[in-house]
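Sending over a structure as structure tokens; questions will come in a sec.
Only a single protein chain was left out; the remaining protein chains are all shown in position.
Chains: A, B, C and D, in written order; residue numbering restarts at 1 for each.
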Amino acid sequence: MRPGYVVRRIGFYVLICAITLFFAVPMLWIASAPFDASPGLGVHWPDWTLENIRKTLDHPYAMHSMVNSLLICVTTAVAVTAFAALASYALSRVRIPGRDALLYGLLLLSSVVTGTAAMVPIFVMMFQLGLIDSRFGVALVMTGGLLPAAIFILKDFVDAVPKSYEESARVFGASTGQILRDVVLPVARPGLATIMVWAFVNSWGNFLVPFLLIRSIDKQPGAVLMQTLTDEGGSVNLQVLPVFSLLFSIPVVVLYLLVNSRYGFRFHGGIKS
Amino acid sequence: MAGIDIEGLATVYPNGVRAVDGLDLHVADGEFFALLGPSGCGKTTLLRTIAGLEAASEGTVRIDATDVTRTEPGKRGVAMVFQDYALFPHMSVSENITYPLKVRRVAAATRLEVASRTAGELSLDGLLERKPGQLSGGQQQRVALARAIASEGKVLLLDEPLSNLDARLRLEARTFLKKLQRDLGITTVFVTHDQAEALALADRIAVMDSGKLRQLGSPREVFARPANTFVANFIGSTPMNLLPGKVLGDGTVSVAGGSLPATTVSTPADAEVTVGIRPEYLTLSTGDVSGPSLRGEVVVAENLGTQSLVSVDCDGTLIGVTVPEETEPAPGAPVALTAPASRVLLYTQETGELLNSADHTAGARS
Amino acid sequence: MAGIDIEGLATVYPNGVRAVDGLDLHVADGEFFALLGPSGCGKTTLLRTIAGLEAASEGTVRIDATDVTRTEPGKRGVAMVFQDYALFPHMSVSENITYPLKVRRVAAATRLEVASRTAGELSLDGLLERKPGQLSGGQQQRVALARAIASEGKVLLLDEPLSNLDARLRLEARTFLKKLQRDLGITTVFVTHDQAEALALADRIAVMDSGKLRQLGSPREVFARPANTFVANFIGSTPMNLLPGKVLGDGTVSVAGGSLPATTVSTPADAEVTVGIRPEYLTLSTGDVSGPSLRGEVVVAENLGTQSLVSVDCDGTLIGVTVPEETEPAPGAPVALTAPASRVLLYTQETGELLNSADHTAGARS
Amino acid sequence: MTSATAPARGRAPARDVAGLGVGRALGFVAPAMLLIGAFLIFPALWTIYIGITNYRLTGVEAVSPSMVGLSNYTKALNDALFHNALWLTLLFVLGSAIIGQNILGFTLAWVLRRARPVVRRTVEAFTLLAWILPSTVVAYLWVAFYDRDGGTLNSILGTPGTAWLIDYPMACLVVFNTWRGTAFSMMLYSSALQAVPPSQLESARMVGASGWQTLRDVVFPHIRGHVLTNTLLISLWTANDFSPFLLTKGGPNHESETVPVYIYNVALQGGELGYSSAISFLLLIANLLVSLVYLRLLRRRS
Partner (left out) sequence: SDSGSGDQDANRNADAKKVELTFGSNSVKGGKSSAGATFIQDVLIPKFVAEQKGKGVDVTVKFQGDGSDDEVYKQKLSLDLSNKSGPDLFQIDGIWVGEFAQANYIKPLTETVGDAAKVDDWDGWKQIPESVQALGSYNGQRYGVPGGTDGRVLYFNKKLFQQAGLPADWQPKSWDDIISAGQALKKIAGVTPIQINAGTAMGEATTMQGILPLLVGTGATVNSDGKWLGNTAQLREVLDFYHQVYSTGLGDPVLQREAKGRDKSFAEFAANKIGILLEGDYFWRSVVEPKEGVAKMADRDTAVGYALIPARQPGAGVKGQDFVSMSGGGATAINPNTKFPQQAWEFLQFMNSAEMVKESLDGAAKITQRSDVNSEVLKSDPMLSFVAEKVLPITQYRPGRAEYPKISAALQQATADVVGGKSTDAAAQAYEKAVEAAAGGKDKVTSN
């Protein structure tokens, strides 16, 4: 047993290392290029400098766009979480006919209606609603797109909350609102946190919606700004871009770490079979 | 404090299962009442219908003479302890206990006071700041009880409150629960599938099967004179022997190749019956015996502590009999079994109903 | 068939818990051996270490005189039945039973034959094509047994095989299991936290606590003369009374405001001891009694079927005593308790070890 | 309800656990449905409508688009580039989702199941990082990884000058998307594996089953449902994934032009919104068909 065991242990660690490397190596660029005096689209040992960071901080819109991103994505994440929580709770606890078909249908739609063609109706509608050039409007559109999958995933979390909690509160005379506030929400918190991160991450990288719906440069989020970090011929501005990429990644990573350490980042995503 | 009156109650699930099926029941004020039955017989459903968590499909539920059939659970004045306790994992013990008061917007100061008083009654002092996850099973059960008591319901409903505890703890909790109920005097309905628990705790027991009542009576009645073979089979810590037999004219029944005395008043001779006799009421002798008896050979013996359960093969039928410790015969030994007539129960073979039902109590007191 | 030898065995979990802590044990060939102890005492861990599912941190395990401490579970020649049976839900009964053979690439025809033979032995004929989900708990348990038997291990390990069955079924399965083991004669180690089960089934019992052995002996020995207060408290279907007392010179001990006779051979007078006496061995009288006795007042009575457990408050201490059915005094009644000296056990107050240990068997046979 | 015994007074308490009642439940669902209706269903329907016109964003057709019936669809059916895009999407889904993410995700979940927490957390962190980084950033990471001159891949393999994205565009995308999406499968399978009773795994071990036998006989039958659900979700997401555009823009010479990229190119470069809407709808139909097959499989197996 011993030799076999050792071989298996070694095999295990080799596999683990290989997989970790596979995931880590592509990230080298973002770790090196921001601090490289001559950044390129390749990875090499950097010629250390902080000049790029200064350049990025001096960029007229870089920092501001991060604030916009935060505004838009926090709104989106909160709205998605709140609405999805309400909807998934009702769908989980009350038998509504055709519920599962509805969920699958919406999920299908949401993965398709992201293309450029759909932007025409969305634009026209937002225009009629007077929500052009509004960060709130952008958040609304993103919320609509993310909700189906959020409900789909969150319903599994809510399904996992023991029903006896609510029943027991109900026997004590708690109203629906009290049950939600005192029992269901606190218990489903890990799920809510996960969904919030997920919604945040998804809206964080969205370029097309804010680009088309926002007019003022000082309202544009970072995802849009990243597209503009080029010169007149379309070549990438390699001094600002890597640093900005790094900065732009920090909020999602921080949020993830926060949620992961507090609740554990878990997914029951549609695992009910 | 209040009684519960149930009339013609039926609860049908959306899938068409009639989990409770036309039940009439009266629980007296201050009574400790047990609902007993095998898994799936509808005990939980009945309890939940009383609580209002399931809607009655037919019939009425009255608590304290008020019809509550259509009342919201929170307004029926009942308190309930769930099988999994349903303690809120994110609240401290103290918050859990006083949650019913918080719902009613009782001031925080009063709540604290109630929490510490109730915790004192249930020996939970010192645990008030813990979360449920940091408590042992027995402590959790007491917190759930404390919460139910703090809600000041007129009726306490308990759904298998002991089944999550380990064997030793269960015995302690049993005694504790019985004493608590006696002290509070609160009307209590208690669901269990463990007959020993029901016997030990209840003032009266309702034995259910498939949503229907099979017997209603004191532990003694239910144990000594099960009204039918279903109850007979279900009650008792060793399984009752239920054997096909035939009534003989002479006050005996022939069974398993031998015969036993029986009160055959109401039974015609030659009637085919099911003979029921508890292992505890059979006497095993290794020597000769006079009078009606069964003869057979010992198969195995199981130690029950102060007693042993011996399985005897009588003419191909295995019959259980208890003997005091240290007196078990060796496997293979020939033995004879006898029983007092008052302990031999006769059931019809068709419906399984008790036949020699004349004079319950006289029969039970041998 | 084969014996099991365990020497200085310790199993330490990665989190540092010494779940099995320096254990020596010998299970004889063909023996039905029970591991008994409270939850978390390391029973499962010991069983799993024997099976090879946990690696031993120290010591050796020998099966059939071969050191298997470092052998893969599949190559130790042991079969195991898990608490949840671990039947594969997607395989039919027949496929489940013969899975061990399939793994060893035994031909399909042979497998079929083994399946039908084993199923016959365990009265599973007719169920071979069903899926486990379509079986009752008792049937599932038998399938799991059949699978273990079909794997032709030299040793059978059972981890709480009865605990998932409901109360009634458990009793039946118990008898079945005992008979099967006797017929097969296979060395069997059986884990349970239910003392009644261990007493009923085992040839010998090992009582464990915190990874250590607390007593090893036949059911009778363990029941009648628990080697320490831990075992005393753990064994018996009603909890043993364990009371602080003091040895008096005259062959009695003073306890709970009264006195009881005791075999005080090896104990100096005035020694502070813990007095242990089972409720079953105490006699309750409502009238006057002569000789050493305890006096008190009845608090509650719990029905145990043919007996009742009465709690008596003697000088502030609750003492349990069983009385035959129908003879319970009313709560509040003054009563006296007596006991034979041979049944009164004395333990040191410091270590809780049995004091009057002279002549075990003589003491046990009253 | 039997009128004889049932009192007429009052409404029955709600049947659900929380006493919500259907009315309030609908109220809870309403805000979400409103947003979904406005920003998902309505645009979807409009898109379907655009699909039967020759609408463009500029030119004459922008002012007065005309109904062209199903001609956009017949055009698609004869469009070699669309066929190419469909085929590439199929390869992409098959390679990166059905095989790549599934297998790697499962392997990770399986291997990490009993790994030490430090190891587990580290590997998970990298995997998840790949999943949560914004796609614009990720695109640059991979361009740098595959780069022909200074690219990490060439440095590692010692193959300077190999233009991976040109010579093996689809393979590159498959690897990229596997990297990008494995975290989801890993998390899903981790929770699925927790549902496999350990005693069943140990039973298999007790009878001496090999690792592969254990997987085949014990694990897979248990998580079959999860495998299907997971495959469905990641297939859909992959089929609609636009990030290939960020790496290759569909090139070289349409060799990596999956359907979403093709739709984008048709809509933006060509300006043909009507046609691109029709293709979007065809993609929706294809997705629907695939989902139905999955759901059917799911139902049959469970």
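Definition applied: contacts are C-beta pairs under 8 Å (C-beta built on N, C-alpha and C of every residue); 3 or more make two chains touch, one makes a residue touch a chain.
Just so you know, these numbers come straight off a predicted model, no measurement behind them.
By the touch rule given at the top, the unshown chain touches A, D in the complete complex.
Note on the undisplayed chain: of the listed residues A:Met66, A:Val120 or A:Met196, the one touching it is A:Val120. The residue touching the chain not shown here, chosen from D:Leu40, D:Leu112, D:Leu165 or D:Leu298, is D:Leu165.
Touch with the hidden chain on the side of subunit A covers residues 41, 59-62, 116, 119-120, 123-124, 127, 132, 208, 211-212, 215-217, 224-225, 227-238, 240.
In the full complex, subunit D touches the hidden chain at residues 56-60, 62-63, 143, 148-149, 163, 165-167, 247-254, 268-271.
Everything below uses one rule, namely that only the chains that are shown with their structure count from here on.
Looking at subunit D, one finds that residues 17, 19 touch two or more other chains. Chain contacts: subunit C has residues 72 touching two or more partner chains. Residue ranges on subunit A touching subunit D, taken from their complex, read 12, 15-16, 19-20, 22-30, 33, 40-44, 83-84, 86-87, 89-91, 93-96, 104, 106-118, 120-122, 125, 140-141, 143-145, 147-148, 151, 163, 166-167, 170, 176, 179-180, 184, 197, 201, 204-205, 207, 223, 226-227, 241-242, 245, 248-249, 252-253, 256, 265-273. On the side of subunit B, the complex with subunit C involves touching residues 38-39, 166-168, 171-172, 174-175, 178-179, 182, 193-196, 199-201, 219-220, 223-224, 233-239, 278, 280-281, 299-300, 302-306, 309, 311, 325-326, 364-365. Of all residues in subunit D, only 116, 197, 199-200, 202-210, 213, 217-218, 221-222 touch subunit C in the complex they form.
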